[in-house]
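Pasting a structure here, questions to come.
All protein chains but one are shown in place.
Take a look at subunit A:
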Amino acid sequence: MPSSDYDSACLPDILPLYYRRLFPFSQYYRWLNYGGVQKNYFQNREFSFTLKDDIYVRYQSFSTQTELEKEMQKMNPYKIDIGAIYSHRPNQHNTVKSGTFQALEKELVFDIDMTDYDDVRSCCSAADICCKCWTLMTIAIHILDRALREDFGFQHLLWVYSGRRGVHCWVCDEAARKLSVAARSAVAEYLSLVKGGDEMMKKVVLTDPIHPLSVCICDFNRESLAVVEQYFSRYALQDQDILGRKESVDKVLALTPEDVRKELQEDFLYEKKPENRWKLVKEQARRRRGTSKKGQYFEEEIMLQYCYPRLDVNVSKGVNHLLKSPFSVHPKTGRISVPMDLKELETFDPFAVPTINLICEELDRPRTGEEEEKTEDTKEKESEQDAAESRKIRDYKRTSLAKYVKYFDQFLDGMARSWKGELLKKSDLQKDF
């Protein structure tokens, strides 16, 4: 489905349909209610809506799933953002004494945006992406997902395609939701290797663990490098051709020590093939490692600077920072922010993510294969009394949104197992008294 078919002018017409028949409210509520373990967890959550003409409404909150549904169907937001859980209901924030209305908890979130890689990708710039640079997101997800699970011990990670040029990660573990601002920024810094703005050419500096101010070759970096190495040759050397054109070669060489740079420049006069050029770089790096000169790790530094995930640290730091919600529409592309199944990460294609007009069209199509679907659906009909509710479930199942909702369900089932433990503990405690 080419996104050129999408025109944001059609949103006012199709958003009502999306929110009435397709938006997975029950899963959405199930997620944000977190099993009702903590009182008022859903009720004190901030939502904010972007309406037509960029009208931005903050501090929305809802007491029940029905209220959320009704309000969204009434407002038909172009975009939905999720904020923190506050000490009071966000929609009443003006009625409490200033200073007492505070953001208490939120998922630990990460925002990776392709624009932050503009200095190392040659295929596109700014908001544009293509399948060549999308590899960067794949690498980022691999590295971060491993670190968050293995190093930090988090289990409930929801990766979401932002709908345009990046991905978001929602770490939903209870421990993650309760992290302080300082802890969030420490986690984000632990995960950030690429540092510096436009005035800094060399953004990754590795050393042995001696100098206190730089990044050392520690376990974390070794793991990250292992991931980058898998992709580097195809992504950087072939797709981006970083050792092909002169300007990009110069950029790479700028990251090597001066004496090495001179030698490589001469070598490159005779060697034009990127793969072989990279071999020469590696060769130089190996030789240097035998010496005690500075800049021993330039090979690794180049790989990390070109491929290592670049986080927007400010998004992760703040408890009250808003982030675009899963299943929100991206108003510029019309694509739905869908949860990503990491089992299929390698084949994830952002251009195959359904747009709002595609799934709305799919609803209008004559019901082919209705028969086989029915057998599945009758079961649901039995348990589900409400006919309208069950029709809604059938509705999204008839569209390309189905597989993403199904994955979201799996994710929620995983979390529900941990809530059950919590709830059991709670009821045990109550019996004791």
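In this text, contacts are C-beta pairs under 8 Å (C-beta built on N, C-alpha and C of every residue); 3 or more make two chains touch, one makes a residue touch a chain; residues count from 1.
The working rule: contacts and distances are computed from a predicted model.
Enquirer: Could you tell me which of "Ubiquitin fusion degradation protein", "Ras-related protein Rab-3A", "DNA primase large subunit" or "EKC/KEOPS complex subunit BUD32" is the UniProt name of the chain missing from the displayed complex?
Expert: Protein name of the absent chain (UniProt record): "DNA primase large subunit".
Enquirer: Specify the residue from the set A:21, A:156, A:288 or A:310 that touches the hidden chain.
Expert: Only one listed residue reaches the unshown chain, and that is A:310.
Enquirer: Which listed residue, A:186, A:226 or A:424, touches the chain dropped from view?
Expert: Per the contact definition at the top, the residue touching the missing chain is A:186.
Enquirer: For the chain left off this view, which of A:57, A:131, A:175 or A:352 is in contact with it?
Expert: Final answer for the missing-chain contact: A:175.
Enquirer: I'm checking contacts with the chain that's been left out. Which of A:118, A:259, A:275 or A:344 qualifies?
Expert: Selected residue, touching the omitted chain: A:118.
Enquirer: Over the whole complex, note the residues of subunit A touching the chain we left out.
Expert: 53-54, 98, 115-119, 150-154, 175, 179-180, 182-183, 185-187, 189-190, 194-202, 209, 212-213, 215-216, 218-221, 310, 312-314
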